[in-house]
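Note that one protein chain of the assembly has been removed; the remaining protein chains are unaltered in position.
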Amino acid sequence: MTTLILKTAATYLMPLLLLFSVFILLRGHYLPGGGFIGGLIASIALVVYGYANRIDRIKQFLRFHPGILIPVGASLSTLAAVLPLFFNQPVMTGLWLSGSYPIIGSIGTALLFDIGVYFVVVGATLTIIFSIAEENVKI
Amino acid sequence: METVLAILTGFMYAAGIYLILRRSLVKLIVGLIILGNGSNLLIFLLGGITRGNPPVIGENESMLTGIYADPLPQALILTAIVISFGLQAFAMVLLQREYVQGGVEDFDSIKEEEEAL
Partner (left out) sequence: MLTAIIICFGLAFFFFLFNKDFGERILKWSPLLPASLLIYFLSKGNEVRQGALQEFTPWVPEMGINLSFKLDGLSFLFTLLICGIGTLVYFYSVNYMKNHPHFIRFFSFLTLFMGSMLGLVLSDNLITLFIFWELTSISSFFLIGFNHQDKNARKSAITALAITGGGGLLLLVGFVILGIIAGSYELSVLIESGDLIAESIYLPIVILLLFAGAFTKSAQLPFHFWLPDAMRAPTPISTYLHSATMVKAGVYLLARFSPIMDGEFYWNEILIIVGGTTMIYGAVNSIFKTDLKAILAYTTISALGTMMLLIGIGTPAALLALAAFIIVHALYKAGLFLVTGAIDKTEKTRDLLALGGLMKHRKLLFAAGLLAAVSGAGLIPSLGYHGKHLIYESLYNEHSSFLMVILGLVFLANIFIVCASFLAGVKPFTGKIIAEQKPVNPLSMFLLIPPLLLGVGGLIAGVFPAFIEKNVVLPVYQSLSGKSIDPAFHLLHGLDFVSILSWLTIIFGLILYFFFKPSLHYQNTLNHLSKVSSRNLLKELIDLVKKLFSTLTHLLQNGYLRYYTAVILVFLIILIVFRMYTGFGIGFQAVEGTSIRFIEGVTIFMMVVSIVMTLYTDSRVVSVVALGGLGLGMCLLYLFFSAPDLAMTQFAIDTLTVVLFVLLLRNLPLYLNKVDRRLNIKDIMISGIFGAIITLITLEVIAVQSSREISQFYAENAYLLAKGKNIVNVILVDFRGADTLVEIIVLAVAGLGVFSLIKLKMND
């Protein structure tokens, strides 16, 4: 499964794709994109890298099991949901920082929520694919 | 166009169900995927279809006006696509486990095995 071209391409593509996924995530509130899509692109980046090299290389790269991203993401989203409670507002009320930034626009709980979605999607897809790969592909 | 897409949706449903009714494990999964896509298309169609007007507010505007595609079904479908992926993966692994460990090649042999026990 490991060809030189794919291997080389993947090595350079992976960081680019990851960067792109973050870009898609951040711009989601203004233009097509968002946590779901960003998360999927990030997983594809890592999966392609895993295909070109070996699964354990990915693990080396990540230094942790992708499953850990699931609770991290879920907690971020939940935090975004309950954060307004501390400001005496109902759950899921949008809170915003003043000021506007390029690409991202206003920073607020919605963005935090979307980042949580991003992590859960990455965590879940990678957990699925990697555990299946470990079991089925004898490398 | 709507008519053609409606017929396509019906065809996807028919094909998905036909595959689910087969004995083969793999065909079940393929059927599920087609059925999932068909359902997404159905929801998409019900919201009405529009060309070239995505539900995104323009650069200097603060409100979406005029003709625009219905954002609500899109939001529904978006999560549906992602979740159906999870479902497919789970179904695949479950069936594979049946096959590898239980030696089940098709659904009828599950029944026969149970009767043998």
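By letter and in written order, the chains are A and B; residue numbering begins at 1 in each of them.
Everything below uses one rule, namely that a residue touches a chain if its C-beta (ideal position, glycine included) is under 8 Å from a C-beta of that chain, and two chains touch if they have at least 3 such contacts.
Predicted, not measured: the structure shown is a model, and the values here were computed from it.
Asker: Which subunit B residues would touch the chain omitted from the figure, given the whole complex?
Answerer: So the residues of subunit B touching the unseen chain are 1-27, 30, 33-34, 37-38, 40-42, 44-58, 61-65, 68-72, 74-75, 77-79, 81-90, 92-97, 99-101, 105-108, 110-111, 114-115.
Asker: Footprint of the hidden chain on subunit A, which residues?
Answerer: The list for subunit A reads 24, 28-37, 40-41, 43-44, 47, 51, 67, 70, 73-74, 77-78, 80-81, 91-92, 94, 96, 105-106, 108, 110, 113-114, 116-117, 120-121, 123-125, 127-129, 131-137.
Following the convention adopted for this analysis, only the chains that are shown with their structure count from here on.
Asker: Name, in rising order, each residue of subunit A that touches subunit B in their complex.
Answerer: Against subunit B, subunit A makes touches at 30-32, 36, 40, 121, 124-125, 128-129, 132.
Asker: Give every residue of subunit B touching subunit A within the complex, in rising order.
Answerer: 54, 56, 78-79, 82, 85-86, 89, 92-93
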